[in-house]
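Note that one protein chain is taken out, while the other chains of the complex remain in position.
Here the chain labels run A, B and C in written order, and each chain numbers its own residues starting at 1.
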Amino acid sequence: MTITTPTDAQSEKRRIEAAKDPASSVRLIVSGEDRPGIVAAVSTLLHEAGANIITLDQYSTDPEGGRFYQRTVFHLDGFSAKRPDFERLLDERLVKGLGLTWELRPVAQLKRVAIFASKSDHCLLDLLWRHRRGELPMTVTMVISNHPDLAEDVRQFGIPYFYVPVDKSDRSAAERRHLELLKGNVDLVVLARYMQIITGDFLREVEVPVINIHHSFLPAFIGAGPYAKAKERGVKLIGATAHYVTEDLDEGPIIEQDVVRVSHSDAAADLQRRGADVERQVLARAVEWHCEDRVLRNDNSTIIFH
Amino acid sequence: MTITTPTDAQSEKRRIEAAKDPASSVRLIVSGEDRPGIVAAVSTLLHEAGANIITLDQYSTDPEGGRFYQRTVFHLDGFSAKRPDFERLLDERLVKGLGLTWELRPVAQLKRVAIFASKSDHCLLDLLWRHRRGELPMTVTMVISNHPDLAEDVRQFGIPYFYVPVDKSDRSAAERRHLELLKGNVDLVVLARYMQIITGDFLREVEVPVINIHHSFLPAFIGAGPYAKAKERGVKLIGATAHYVTEDLDEGPIIEQDVVRVSHSDAAADLQRRGADVERQVLARAVEWHCEDRVLRNDNSTIIFH
Amino acid sequence: MTITTPTDAQSEKRRIEAAKDPASSVRLIVSGEDRPGIVAAVSTLLHEAGANIITLDQYSTDPEGGRFYQRTVFHLDGFSAKRPDFERLLDERLVKGLGLTWELRPVAQLKRVAIFASKSDHCLLDLLWRHRRGELPMTVTMVISNHPDLAEDVRQFGIPYFYVPVDKSDRSAAERRHLELLKGNVDLVVLARYMQIITGDFLREVEVPVINIHHSFLPAFIGAGPYAKAKERGVKLIGATAHYVTEDLDEGPIIEQDVVRVSHSDAAADLQRRGADVERQVLARAVEWHCEDRVLRNDNSTIIFH
Partner (left out) sequence: MTITTPTDAQSEKRRIEAAKDPASSVRLIVSGEDRPGIVAAVSTLLHEAGANIITLDQYSTDPEGGRFYQRTVFHLDGFSAKRPDFERLLDERLVKGLGLTWELRPVAQLKRVAIFASKSDHCLLDLLWRHRRGELPMTVTMVISNHPDLAEDVRQFGIPYFYVPVDKSDRSAAERRHLELLKGNVDLVVLARYMQIITGDFLREVEVPVINIHHSFLPAFIGAGPYAKAKERGVKLIGATAHYVTEDLDEGPIIEQDVVRVSHSDAAADLQRRGADVERQVLARAVEWHCEDRVLRNDNSTIIFH
């Protein structure tokens, strides 16, 4: 028996890249009320269909009466042709049999992303740049901004830039324009320091997840001028939180967070600059994980399968 | 359908604690050459036996010809009585059917641990203290030291302390005494800053894993006086590595590592003190994970299922 | 010219330890409205007095009209005998000449500390244990608790334990007892997870600084059950804040903060356990820095000279 040495060990990403037919790599997300036998049912189904499991992660909030989540990445040669039969099998065994829901997401079908920005470029450019380096599995279909300032930077990447001014007293015209641009064209909206309120109406109509990045402190400093308030109490750590946007402003499920150490010799403006550096890293990780279907929402929290 | 809210979500540890019959919580470790159908076989087997999966993690170094590792924690009412039948099933389906190996580790059967120390108390006392607080699922059966200094501290915890002096020119007498004390009494040896060489003979005869904690730097400073050498080059981070001991001194599979930031105003003695603080944290995590069977060895590396 | 190699470089702590006459090592804290010439005045004064500067840190919130802070550690042979003359010099040059205030704190005169605790032992025992290891330059004069539970653990360290029950409807009796025990006997009160309200009356009468340790999140979760609330939103980092206690509960100047990463597989109880590990580290650092006079208060923030 020859055992592959760990040097050859390949991560999910590398294995998918190595596949001869990229269209044959698929992510299967299963969720629902937990009950005995789910893992057995899913893995038996995949085995019978001839699929090869690359990675499998599952989590249950409580095996007795809790909620079950599973993410499986598999290879199945000729998946496109076999898909209808495969979906019938999922319906029969998982939906009818076990009351679960499922989603199939071929890895080659990249999520289409619109990025919203205002005047700050640090989060926007970091996403575009990481995308160009091949670090983010997505297609950036457009950048939308309420300011014209960043148009040239964005267009250098070959990405369309739409300038949509916002009237703060009546956001409806701008939102109609946003929806015209987005509908049918995106699977995800990323707010990369977009400094405008997102209304509940917009969220309901856009019908795709919206990720936001937000400065964070321990403890929180509510309202305007948070960096100045943080400075006033002598905070030693400042951070950033990436989360899904819900109607409760800045209260949606958290995807990722991180912090950086600061000191009394940093002015409020320095805190802000250091905060910007954390923001772009945290947002890039959240977008990467979302685009790889690693983030599952569970009420107002998230399950993240690394 | 009532969905348990995430507040009620319980970790593996909490779920095991909540079980009415603690003896019914079991960890199953499966490993071997990867091939299609393993996850289906294991989960179907558990389902048929009436077991309830609490957590399941699997990893394959390569789905085609690589090595497969799975850790499953499950509840099975009346496990003790059903164990013989269950083991027969594992042999039949996993060993004969798929060429795998398995181990069953009832959660209630705590690992018996011997801690070796010399004169430094920081790692030793931190382990004893965390153990007393209920943070480490193990039984400390003895402390062995080549110095008498720490006897009183250890005995206050109600743990036997054996003073075994070591003759550096001939370690065999001390090792014979060590083996007399250990054989049959321990499942793990932890070197908590034990400043004596561990010979290949001892490792072969003791027949249980040995975990060591070691200072670490980026880059490494080999040989005597590493803190002074690190200071001479102005290192900014110092760290610690917990690893399994193999005959290649300090070259065994790494379990956990961490670092702490230092500056030019720290003298070599301060680096050492800060290093000590990282050492005790890193060692405590490595011991906790080992005792929960979360660390699987793969040649000279480790798979860690958090 | 022989240059000492960096290996010999000694930190403030090591230099003080190396002094033949420990009573000759002194910390001088100077503060006041910033104006040109302060650093020159202080350093010239020290030079004329024959003192040898070990470390010197200064910070000004704004060189024009801001507030100035300086911490100098120096050696002066025979300091005790020379102290009256030295103080006269400080009054003349710094108070009369420049409108500043000063404090002299001989390093050998350890701060006397009372620790308050309730039922949780993690912060209390970590302080006592680090103190015993020589890591904290202080004298622990007493432990006060509203519960009898930890008496034996504390008395093993040779430290008196006073059990003072608290009547929540009228705290005045307990506070009178606290003040009787503390007055004249302590320079610092440390609340090591003391779960009782500290009143403004107590703070005014105790007349020494009070340090508290508090769980912290990004963002904050206000009120009861913060770990459950954090879990509900899927937080990825939990932390702790050590701060001086002011009448604004948990709103005083921050001394130190830190965080630890958590995941969806941690239950609220696990978050709490991990939080406890951060709490004890953050509190130990805050107490160490305070006892070395490294923490200067500036309104509701702190200047920390590392």
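By our rule, a contact is a pair of C-beta atoms (placed from the backbone, for glycine too) under 8 Å apart; a residue touches a chain by one contact, two chains touch by 3 or more.
Quantities reported herein were computed from a predicted structural model and do not represent experimental measurements.
> Out of C:52, C:196 or C:265, which residue would touch the omitted chain in the full complex?
Touching the chain that is not displayed is residue C:52.
> Touching the left-out chain: which of A:196, A:246 or A:263?
Among A:196, A:246 or A:263, only A:263 touches the chain that is not shown.
> Of the residues C:66, C:137 or C:209, I need the one that contacts the missing chain.
The one listed residue touching the chain not shown is C:66.
> Applying the definition given at the start, please give the residues of chain B touching the unseen chain.
Answer for chain B: residues 59, 216-220, 231-237, 239, 241, 250-251, 253-259, 263-265, 298-304 touch the chain left out.
> What does the interface between chain C and the hidden chain look like in terms of residue numbers?
Touch with the absent chain occurs at residues 1-6, 8-10, 15, 33, 36-37, 39-40, 43-44, 46-47, 50-67, 75, 298-301.
> Which parts of chain A face the unshown chain closely enough to count as touching?
Residues touching the hidden chain, for chain A, are 5-7, 9-14, 55, 121-122, 125, 129, 133, 135, 156, 228, 231-232, 234, 263-270, 273, 277, 281, 306.
Keep this in mind: only the chains that are shown with their structure count from here on.
> I want to confirm something about chain A and chain B. Since they are copies of the same sequence, is their interface symmetric in residue numbering (over half shared, so same) or not (under half, so different)?
Same residues, largely: of all residue numbers at this interface, over half are found in both copies.
> Among the chains, which is located farthest from chain A on the basis of C-alpha centroids?
Looking at centroid distances, C is the chain farthest away.
> Between chain A and chain B, what is the gap in Å from one C-alpha centre to the other?
Computed value for the inter-centroid distance: 34 Å.
> Can you list the residues of chain C that touch 2 or more other chains?
231-232, 234, 263-265
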